[in-house]
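All remarks here apply to the structure that follows.
Missing here: one protein chain of the complex. Every other protein chain is in place.
A and B label the chains in the order they appear, each numbered from 1.
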Amino acid sequence: MIDFHLDTRSGVSPYLQLVQQVQRALRLGLLSVGDQLPTVKEVVGKLAINPNTVLKAYRELEHLGLVAPRPGLGTFVTRTLTDDSLVAHEPLRQELLAWLARAQQAGLDADSIEALFMTTFRKATEVTQ
Amino acid sequence: MIWLTWRQFRGQAVAALAALAALAIFLVALGLRIRNSYEANVACASCSADSARDSMENAYFGILLLSGLLVVLLPAIVGAFWGAPLIAREIETGTHRLVWNQSVTRTRWLAVKLGFVTLAGTVVTGALSLLLTWAASPYDKVFDGRFEPLIFPARNVAPIGYAVFAVVAGTTIGLIARRTVLAMAITLAAFVLLQILMPTVIRPHLQPAVTETVAFTASGARGLSISPAGEVRTEITKPGAWVLTPEADVLDAAGRPIAREVADECQGGGPGEALACLEAKDLTVNVSYQPADRYWTFQWLEFAVYLLLAGLLAAFAFWRVPRGLS
Partner (left out) sequence: MNPVLRTEGLTKRYGSRQALTDVTLTIPAGRVVGLVGPNGAGKSTLLNLAAGMIAPTSGTIQVLGARPAATAAQLARVGFVAQDTPVYAGLSVGDHLRMGARLNPAWDGALAQRRVGEVGLDPAQKAGRLSGGQRAQLALTIAAAKRPELLIFDEPVASLDPLSRRAFLQSLMEFVAELEVSVVLSSHLLGDLERVCDHLVVLTASRVQLAGEVEELLAAHYRLVAARGALDALPPAVRVIHAEHTARQSTLIVHDTAGAVPALVPDAERLDLEDMVLAYLTRAANASVTGNAEQPLEAHR
């Protein structure tokens, strides 16, 4: 069962964080087809967030075709993302390692690398949303 | 709601029951002693009335007075300790915001609480009043002071009326004052004030007094007194009745107050001779009184007056509480 967490400072809306955490778990193989997502009550009981937020996230995941509700039983995973997963991502990972090496050589410390990556990443994802 | 009221009242009920039990035992014992004393000193064939009176008075006057005082004050205590905190404590501790949110209207909440506590106060006071009345009845028969200001309010149904009033007044004062200790103080003060006003200002006028002119007799009059201004007065006794003119002018046959010289003529010799001398002068006295057969009328009127006051206060409380606080 996946364990959700909330980053209040990330600037990403809570429901989107939940969606992304499920997607990440699927990609990493932590969730497989047929696994049950935590109930709305379990999620809000841990995170102290509005149940509507969780419902919205689960509806979005359903819209993406990743999960489906079974009335009276819960919400279950219907599709994984590992098909286009680590194997396909290997080239990307290699490119990332090369870029990190170049950044270190350029004299950036860990914090600067992270800051550079995060601002660029945010700007890029904002534009495409 | 009854469960909750009982649960909140439980501690006070236990204390009251214990005190009531102790007082009941005391009064029953007292009553039996008085009856024994009565049998021995008054009812026997060879008893002398005057010495019997004196011995009974010495033995029991004090204790009956104190017991009577307790019965009169008991409503005040009940009103202050049971009535005043009833609403005031809830408001002071904020629990009214808890209980007024339960699925019971404020009217019903007040009705159950007030009814319960009034009933409890009435039962306690009524029990003690009736026990004291029973215990003191031989003594009261001998001393015939039923209408006296310290005895009338401590017998029969009058204290029950006081209890109803005190509890309702305490509750209503608590509703207005919103602080328990303040409400208790005001309730006690109001009760005492009313108990002072009642015998002096209100009770005598509850029924129109009977006014008669009676002849001055040695047996009917008790002594003679001369005021500084030279007026001759006497105290008329009427068995069982409530005499409203304790010091009445002594009048001559024509209805005019006699001069002190007339009274002085009869001076000298013992009190019995002086009174016989005065009796021979055909003097009269105007006396206002409430006849003895009106005793129970007055008891029920007293009860009714206090019940009426309680009703007015309760009506105010039932009007105010559903509106919520200020």
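Here is the rule we use: a contact is a pair of C-beta atoms (placed from the backbone, for glycine too) under 8 Å apart; a residue touches a chain by one contact, two chains touch by 3 or more.
The model shown is predicted, which means the values in this text are computed figures rather than measured ones.
S.K.: Which listed residue (A:Leu6, A:Leu30, A:Leu81 or A:Leu100) would be found touching the missing chain in the intact complex?
M.R.: Per the contact definition at the top, the residue touching the missing chain is A:Leu6.
S.K.: In the full complex, which residues of chain A touch the absent chain?
M.R.: Contacting residues on chain A, toward the hidden partner: 6, 8, 11, 14, 39-41, 44-54.
S.K.: Taking the full complex into account, what residues of chain B touch the chain not shown?
M.R.: 1, 3-4, 7-8, 11, 93-106, 108, 323-326
Throughout what follows, only the chains that are shown with their structure count from here on.
S.K.: At what distance in angstrom does the C-alpha mean of chain B lie from that of chain A?
M.R.: Inter-chain centre distance comes to 85 Å.
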